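Quick one: the structure is below, and I'll ask about it shortly.
Taken from a larger complex, these chains appear in their original positions, while the remainder are omitted.
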Amino acid sequence: MANQNKIIITCAVTGSIHTPSMSPHLPVSAQEIADAAIGAAEAGAAIVHLHARNPADGRPDQSTEAFAPFLKVIKQRSNCVINITTGGAATMSVEERVKPAATFAPEVASLNMGSMNFGLYPMLERFQTFEHDWERPYLEGSRDRIFRNTFGDIEHILRTCAESGTRFEIECYDIGHLYTLAHFVERGLVKAPFFVQSVFGILGGIASHPEDVAHMKRTADRLFGNDYHWSVLGAGRSQLPIATQAIALGGNVRVGLEDSLWIGKGQLARSNAEQVNKVRQIIEGLGASIATPDEARRILQLKGGDKVSF
Amino acid sequence: MANQNKIIITCAVTGSIHTPSMSPHLPVSAQEIADAAIGAAEAGAAIVHLHARNPADGRPDQSTEAFAPFLKVIKQRSNCVINITTGGAATMSVEERVKPAATFAPEVASLNMGSMNFGLYPMLERFQTFEHDWERPYLEGSRDRIFRNTFGDIEHILRTCAESGTRFEIECYDIGHLYTLAHFVERGLVKAPFFVQSVFGILGGIASHPEDVAHMKRTADRLFGNDYHWSVLGAGRSQLPIATQAIALGGNVRVGLEDSLWIGKGQLARSNAEQVNKVRQIIEGLGASIATPDEARRILQLKGGDKVSF
Amino acid sequence: MANQNKIIITCAVTGSIHTPSMSPHLPVSAQEIADAAIGAAEAGAAIVHLHARNPADGRPDQSTEAFAPFLKVIKQRSNCVINITTGGAATMSVEERVKPAATFAPEVASLNMGSMNFGLYPMLERFQTFEHDWERPYLEGSRDRIFRNTFGDIEHILRTCAESGTRFEIECYDIGHLYTLAHFVERGLVKAPFFVQSVFGILGGIASHPEDVAHMKRTADRLFGNDYHWSVLGAGRSQLPIATQAIALGGNVRVGLEDSLWIGKGQLARSNAEQVNKVRQIIEGLGASIATPDEARRILQLKGGDKVSF
């Protein structure tokens, strides 16, 4: 892992895993997403990772029209680094998923390092009433849905976004995804420094045991040495313990309602900023400092907030 | 890992990864597959893991007609445990893949614990001339092909085969696959003892570093305690080192031309039996013993070779 | 590791590693030691681990006369669990070291699980002027000094203290010390629940890399299952990162000026309580709670503060 003296907090404000009926605090409209992102940035997030949703029913929406309104607002009101998902939702085609990042050429876009099962259906035990028609089938459908990211898809996204100088939040849901990244590095399709986001606790990927975190870092260290910056996210209740372990190991962290709706046991987070605050306190309690957006830009060698297409 | 005093050698005689032009020793016809399986059993394999191929061009063939001829012959000429793939090839539908195991009700069927990329195309650098039309596109096509094993698919195969008392060689290509198995165990869909086959070295899955092997075992030990038997296979040139490490850790091993065409550096194995012999020597050199088919039946609690439908 | 819902903070207020010239805040007199212990308890420490020093020059002093004054005061003014060292200083004989614990029969006494080198001399690079004659030779002498804890010594301390119902803070400075503990457990000389204090960062023992912490826990889990409670201490600047990693892994922590004089980079801690506060903030920041002295008594199955001989 490359040396950093500041810790980058990424905040993933809404994502596509949770559905609106699960929490009244999940940002849905462009306004809510913009406010959540700006609030997270004010609380200390250097990067905001963004998905869009249909304002009518909260369904994941990967159209450029859905992204445009909040991108502009966030850019105007905050200096934070904007990171646009190419993951979208597992229900979408890859062409659809890459469109917003290709169109808006953000400083960072997410990129998933492999096809996998993505089991959302166990949430049906916890959440049983849904306001919108699409929610239950969306969760149920994850039994047979594959989150598609073939070698060809990855290559396509890499080539498409590289043209506009976008760098990647490289999402690794299992150890094999690190090896897939190494494969693309070897083929010269990804350039250092890599920003590796290790994802723990999704059914279908690696879980969130401390040994899993340790092996993920050990493997990335072996494969990428000083060429990568490491960030982690823990799904659900593992969010904060995973973040804490990563901080103790010198890594960066991602929080936000995309990854967890919670702020404590049985207690919904009222905002993305609340989670950012909590993890920031741990970082500062340890005597470490958080990176500002410009420090994150230097660390990750980003092109700058003025070189985007929105 | 459950205690065993004998080590089970599985031999996977032909599979669907390699194509006929890669080695003249790859069994293709029913006769060749039967001979290879029997030879492996005579050399010390307790279990033979079987795929079928079209005798005309060596293409993977999951029809029951393709399996029937060699199943009968092997059953007649050997006491070894017969294990029928439900993986088939990544090009096939799940319905097609499960047919032979559902029809013939073998003692063991393989079962893959997750959807994943399965990158065969790097072999195109090593192998450049192909006898058959289908070979190059088959390898090339792996860039965009997903080896599909959704939660729904796994449940379907578990339910289908469980009816006839077939047990599973549970193939885990990454750490997340172990957690997927734990998920099905928790749901009561798989019964101990589990026969976990950890697969190392497929592009898309975990690689074959000793730390990967260690973390795989550590995780399985934590999740399954004494409820599982552990076997490993290393793809390509990692076959023997991985087998050796597993033996040193007390595990079982799988060899065979499905997993590696080689017997030494740059040296093609002339038969499956040759690989079985080599790994057997290492086992016996360590003062350990190999399991006979009947010992494997006891260890894995199989229904018996007389309860199959062929 | 046994399940706990509360985290036990131990504070080691003065020890015998540091010398008075290193920090004006190191407690030396009985009054200072009592105040430090009570302050630590008020800040959240459930257990205070105590050494005594000669009030004239701060030299480690293992006489019962040196312990008596502060033991009574602490007992009167605080409910915290008192833990008396049997480590003393590496310059002392084992008979001398065990005397205070044998005499005062505290609820907990420390017990070191092996003989080892204990290199204090590298501190001579940082600290160069000393007020007292004994300080420099004490540090220099660590080049040739062995911290003696033979199997015979350990057995002697176990038998001596067990009579009066004292339990142990079992200090493990390396992986082999865990196996030594397992050896005594097997011989029936130690009873569960074990309170294992893993020590990281002493020259001569294991260092403070996150992988070291992970392997320590992994080994203790394998050897002791649910029969042990785990606590860690990191020497010097590793104090807080090690504590944080342990908290993320579900463990307990030890802080205090015995282990580190620092509160931040280049910044001396002004009190033991300051370190307790800092680690407490991390614990509570994670949504966990600290154990009260009585909760620690229940968790560790201690005899009670009324059953001591002081």
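As written, the chains take the letters A, B and C, and residue 1 is the first residue of each chain.
Just so we're on the same page, a contact is a pair of C-beta atoms (placed from the backbone, for glycine too) under 8 Å apart; a residue touches a chain by one contact, two chains touch by 3 or more.
Keep in mind the model is a prediction, meaning the values are calculated, not measured.
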| item | value |
| --- | --- |
| Given 3 placed chains, full-complex copy number | 4 |
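FYI, only the chains that are shown with their structure count from here on.
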| item | value |
| --- | --- |
| Overall pattern in which the protein chains touch one another (line/ring/star/complete/other) | line |
| Between chain C and chain B, distance of the C-alpha-averaged centres to the nearest whole Å | 52 |
| Between chain A and chain B, centroid-to-centroid distance (C-alpha), Å | 36 |
| Multi-chain contact residues (two or more partners), chain C | 218 |
| Of chain B, residues touching chain A in the complex | 114-117, 119, 121-122, 142-146, 148-153, 155, 173-176, 179-180, 183, 203-207, 209, 211-212, 215, 218-219, 222 |
| Complex contact set, residues of chain A against chain C | 210-211, 214, 217-218, 240-242, 244-245, 247-249, 264-265, 278, 281-282, 285-287 |
